[in-house]
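Only one protein chain is missing from this complex, and each of the others stays in its spot.
A, B and C label the chains in the order they appear, each numbered from 1.
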Amino acid sequence: MDINLLWIPLLPFLGFLITGMLGKKIGNKSVNAIACGLPILSFVISYAAWSRLVYEGTELHWSGFPWIWIEGLVEIPFALHLDGIAAVMCMVITGVGSLIHLYSIGYMKGDPGYHRYFAYLNLFTTFMLILVLGDNLLLMFIGWEGVGLCSYLLIGFWYEEDANCAAGKKAFIMNRVGDFAFLLGIFLCLAHFGSLDMSTLTDATAISALSAETLSVPLLGSVSVISMIVLLLFIGATGKSAQIPLYVWLPDAMAGPTPVSALIHAATMVTSGVYLCCRLMPLFEAAPAILAIIAGIGACTALLAALIAFGQNDIKKVLAYSTVSQLGYMFFAIGVGAFSAAFFHVVTHAFFKALLFLGSGSVIHAMHHEQDMRKMGGLRKQLPFTHLTFLIGTLAIAGVPPLAGFFSKDEILFAGYQQGFLMGVDSAALFWGISFLTAGMTAFYMIRCVALTFWGESRVDSSLEGKVHEPGGWIGFALFMLAVASILGGFLNVPEFLGGHATLGHFTGLHSSAAAHGAAASFSPEVLHAAEWKSMFLSLAVAGSGLLLAFYCYGKGHSLRKRFTESGVGRWLCRLSQRKFYVDEFYATVFVRPFETMSHLLFILIDRILIDGILVSGSALLTRGLGNWFRKMQTGFIPGYLLTFGCGVLLLVYMMLSLIQQGGAQ
Amino acid sequence: MLQLSAFLAKESSWPWTIANTVDTDLISLLTFAAVTVIVGVVLLLLSELLGPRRRDPQKDSVYECGVPLLDDAREPFTVKFYLVAILFILFDIETVFLLPYAVVYKQLGIVGLIEMGAFLFVLTGGLIYLWTRGALEWD
Amino acid sequence: MFSLPALLYLSAFLFSVGTYGVLARRNILVVLMSLELMLNAVNIALVSFGRVHALTAFAGEHSGQIFTLMVLAVAAAEAAIGLSLLLVIWRRWNTIDLRQLCRLNG
Partner (left out) sequence: MELTISGAEILAILPAAILVVTGLVQLFADLGRSAEDKHSEKTHLAMIGVTGFLLAFAALFVQGSGASAGELYAGAMTDDLFGRMGAGVVIMTGLFSTLMAGSYLASRGSNSAEFTALISFGAGSMALLCQATNLISIFVAIETLSLAVYVMAGYFKDERAASEGAFKYFVLGAFSSGFLLLGMAFIYGATGGSVALTDIAASNGQQDTLFSVGTLLVLIGFAFKVGAVPFHSWVPDVYQGAPVVAVGWMAVAVKASSLFCLCRFLLFTGGGNDLAQLLAAISVVTILLGNLAALNQQSLKRMMAYSGIAHTGYLLIPLVVALSGDGSSSAASIPFYMFAYAATTLAAFGVLAAISVGSDRDQVHDLDGLAKNRPLLALGFTVALLSLAGIPLTAGFIGKLLILSNAIQQGFLLLALVGIIGSLISVYYYLRPVVSMWFREPKSSFELVPASWGITFTVALCGFATICFGLFPDWLIDLSKRSVEAILG
């Protein structure tokens, strides 16, 4: 049967309309049915589309309708296209999304804004799917903005508290910064490619045709058009995917309900930056210099976020920073040309990070919205199932074979290793080193998180004694499904040297490394495999050591940790990490406050004084004055009127005669 | 205005004068008028110059058939008089159209008669209206 | 002996007198009279023009005189209206001083 792609985003949208408008009337039961049923339905459809792609190899396309259509100038259709990447993304979004919808039924029970919540969630799914399926950059941008909006709405979902609203605003503004660059990128594309269709933007001939063109940019001098476009798009991606320097909104975004954090700020939305890069792979590969920058930023973000994650006591904050860090990994992978690895990590990360967030969610739910890990501990007994799934997630992210995280992270690290050492790119080597260390840290702080939350003796305060118990039902179901996914997810893309076929990589057609297209494509398989083994062992070693260290610190004897935190340097480092390296404060002083003061000044000068004062009031006063004067002239005194009349006649006649005289004179 | 008068003064732009066209009876009329004015003025001057002048209150008082005068000579007219006067003006002046018609009614023929009839119809209508409205009763 | 300009001067003089009367006098009755004077001054101009044109330019053309007749009629009607208004004013205001009718202004 024929599949119309439009249904995939349309169904959640219908859900949004119904739950949004009629939510109050139709009651929570039917809200559940609709809000969860429709995304599941669209999951089924995207599965069907995916299978069409797998078994018949037909990339579905919905040519839609002419949207912005100026003949011969701009011709942008409203069209959807589904290729390998999009298919996988769709399944991830709708699949994980549906699970999180189900989870929310349990988690949001009894919330006053129940139907509003599900309406937003459905709307988010819609926009995310548009973002993924959009066949041109503009349509993608619509989705891009849409998900931003939904994230804003959902972060500030409990808008009674100012902090939540502030967080929502922060996220929105940070994203605006990125979106601005993104828009500029789109304009550049339109200007130089003459079209925004993905097919054109990824067309090798079109790109090579543009490769010579340059344009002079202030501060940068003359830059090649391609690099400029890529740079701008990447800046846009840093906004959405929380990279340096625009990452600070993501941790604050944890103010939203935990399922939201799981869906939007871990599994789907934040990865859309990576998706953008993958979708436009040929374009990005055409700008090697920018790729190096991307690798650098990715690696540094990974490291910084990991360092900050050490010091956090809020369980969700830890997960948030780990998300930032993992995103850093993905961009590092893109930087070193391993698009397939990056995309693979997107998928696996969606699984285990959603799992972790939902786990933390069930903890928080059980603890009656207590998020501080210092008030937890020893929850293993009360929440055995949650503990199990959370541990699975932790091991997955830490990169313990054969869990999902292991394969993807290993691929990334190998790609860096390959470019750094086999191809001898020094910068790549350096960045590999950074992300290599980060792998160890990831293992460490994740175990720390587990230990503080579930192990050791309970620090739960007495009021909650005996109240804490396993939330079953949908929550359990979602956790279970995701746990399975995080265990098996890795096998989507088992590399050759382990006897796999890199299925995902081939299916999406993304390059697995810079070598695949670079000049040094000719490494013999033996060399490659040897290198891969080596890097795998290295990463295993570092992850293992991280795990062991963490066990040692947070296990029975606390001597080491104590000694470290007592020591001056240690205390200093801890505070630095807890304070998130003072980045927020830095931004506040350097950008926010000067901007505020300046805008206030301008408001006083331009608005109050110039416009309101002089232009508006001034002119009003003038007209009023004249008006009153004219009224005064209307004395009501008949001889006065007659005199006015007579003088008018005399004046006009005189003017007439003088005009005639002039006429005669000429 | 100066220019206008200068313009009018220019005989050249007004070639025709009425001198040759105004017939003599107008002139005789004017002489008659002049004579009456002159005679009147002369007589008054004479009496003023020749008459003796002995004044006392009796003489200076208003002479009213020998009896002492009753009140001021200027009596205000009643409003009704004004009303009648106004109406009189109207209907008096409207006859101004009848005179020229009387001169040429033969030449104008039936259509002229009809038009005049229409004019008079409207006029008479007005008269009847104010009559029935009681504008003509004196009290 | 009477040149057209002379007649025009006469009418101009009378017109000016009328205008002056309207502008300068305070008694409504006098003002009405001055208004009539203005119209009749123009009548003089019209008839004299008409007479001249009838004898020179357009033989048998008497529109000037006809105009005058019309103006007479109109002037009469105007005088009637004026007088009745004068009566109304006298009744309501108890004055015929032009300068006191200045309640409405602004």
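We take it that a residue touches a chain if its C-beta (ideal position, glycine included) is under 8 Å from a C-beta of that chain, and two chains touch if they have at least 3 such contacts.
Just so it is clear, the model here is predicted, and its values are computed rather than measured.
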Where does the absent chain make contact, in terms of the chains shown?
A, B, C
Where the unshown chain meets subunit A, residue by residue:
623-624, 626-628, 630-631, 634, 636, 638, 640-642, 644-645, 647-649, 651-653, 655-657, 659-660, 663
Pick out the residues on subunit B that sit against the missing chain.
3-4, 7-8, 107-109, 111-112, 115, 122, 125, 129, 132-133
What residue numbers in subunit C mark contact with the hidden partner chain?
8, 15, 18-19, 22, 28, 31, 35, 38-39, 42, 45-46, 49-50, 52-54, 57-58, 61, 63-64, 66-67, 70-71, 74, 77-78, 81-82, 85-86, 88-89, 91-93, 98, 101-106
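Convention: only the chains that are shown with their structure count from here on.
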Could you give the separation in Å between the centres of subunit B and subunit C, each centre being the mean of its C-alpha atoms?
14
Subunit A and subunit C have mean C-alpha positions lying a whole-number Å distance apart equal to 91
Sequence positions of subunit A contacting 2 or more other chains:
none
Please name which positions on subunit B make contact with subunit C in the complex.
5, 8-9, 11, 14, 16-19, 21-22, 27, 79, 82-83, 85-87, 89-90, 92-94, 96-97, 100
Which stretch or stretches of subunit C touch subunit B in the complex?
1-5, 7-9, 12, 48, 51-52, 55-56, 69, 72-73, 75-77, 79-80, 83-84, 87, 90-91
Could you please specify the touching residues of subunit C with respect to subunit A in the complex?
19, 22-23, 26, 98-99, 101-106
